[in-house]
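Entry: chain A
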Amino acid sequence: MIVIDVTGRVPIFEQICRGICGDIAKGILKPHDRIPAARVLAKDLGINPNTVAKAYAALERDGIIYSLAGKGCFVAEHGNRADRRFTDEFEQKTREALHAGVSRETLAEILERVWTEMSEKKEGDSND
Partner candidate 1 sequence: MEKSMQKNDVHPLRSELRAHKLSTILVLAFIVLAAYLNVGSRGAIQGDPTDTPVLYIFAIIIVVVSGIIVSRQAFVDTYDVAARDAQHAVPVSARTRFFAKLWSVVLRHIVPVVLTNAAFIAFCAAFKGDTVDIEYSCIQAATILSFGLAADSLTVLTMACTGTIIGEVIAGFAFVFVAFNLLADAAVMNFVDQLFGFDGFGEYMISAYWCVVTVLVFCAAGAVYTLRDGRHTGKYVAGPAAWEMLAAGAVLLMEMRFGYPGRSWPAMLILLVIFLALHFAVFRKNARRELPRAIVIYAAVTLIYIVYVLLMYANQRGNFFSKDRSAVEAGEYWIADDEWNNNSWRSGRKYANEPDCELMIGSHILKWIDSKSSDEYHITNKDGSLPDEEQYKKLVEVLREYCSKNEYPKDTFWDVLGYVFCGADSNYEGNNFGFQLTASFGEGRDAHRERCTGYIVDEDRVPDFLKMIEEAGFVVQQVTNYRR
Partner candidate 2 sequence: MIEVNKVSVTYTGLRGVRIVRNKALDDVSFTVPEGSVYGLLGTNGAGKSTLMRAMGGIFRPDTGSVIIDGRDVWNNAEVKTDICYVGDELSWYERFTVGELKTYGQNCRPSFSGEAFDRMVKALELPKERKISRLSKGMRRQVVTIFGVACCTKYLLLDESFDGLDPAMRRIIREILTDEVCDNGSSIVLSSHNVTEISEACDHILLLHGGKIVESGEIDDICDRYRKIQLVGSEGNVSREMLEKAGIAVLNFMGEGCVAQAVVRGTDEEVRAGVSKLHVNPVETVPLTLEEVFIYAMREKGYGKINAEK
C-alpha cells in the first residue's frame, strides 16, 4: 500500500518508491504486474502527477519497473534491486537498536524467527 504523508520529511516521490517496493517485497506486486499509470495514481493519492512520474522514473532507473509505450508500467523481474532501499533502512535501524542497548543476540534471534515464519508461509502457499 502506498501511503503518502505530505507533511513528512521524506520526499513524496521517495514515499511512492518505498510503497511500491514494499508491495513488491511483500509479494503483493509480482513481476510483470501492471502498476497504475502516473496520472491515475496521482489522482488516487491526490498529489501532483509529475511527482508520481518522478517516482516511476527513479524506479525505472533502478530497474525495479519497466515501461512499455502505450501499455503502461510493469513490475520487473526484480532480482535483488528492490532490496537496496530496505537494506539501508535496516542498517540504520540496526545501528539505532545497538546504540539503544539492544543486544546482538536479540537482533539475530528476531532475524531467524521472521525468516522461518516466511519460509513456512511460502511453502504453505505453494502447496495449495
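To be clear about the criterion, a residue touches a chain if its C-beta (ideal position, glycine included) is under 8 Å from a C-beta of that chain, and two chains touch if they have at least 3 such contacts; residues count from 1.
Selection rule: all candidates are chains of the complex that A comes from, given by their letters.
Predicted, not measured: the structure shown is a model, and the values here were computed from it.
K.L.:
Touching chain A in this complex, which is it: 1 or 2?
P.N.:
Answer for chain A: candidate 2.
K.L.:
Which residues of chain A touch candidate 2 once you look at their complex with the stated criterion?
P.N.:
Within the complex, chain A contacts candidate 2 at residues 6-9, 11-13, 38-39, 42-43, 46-51, 54.
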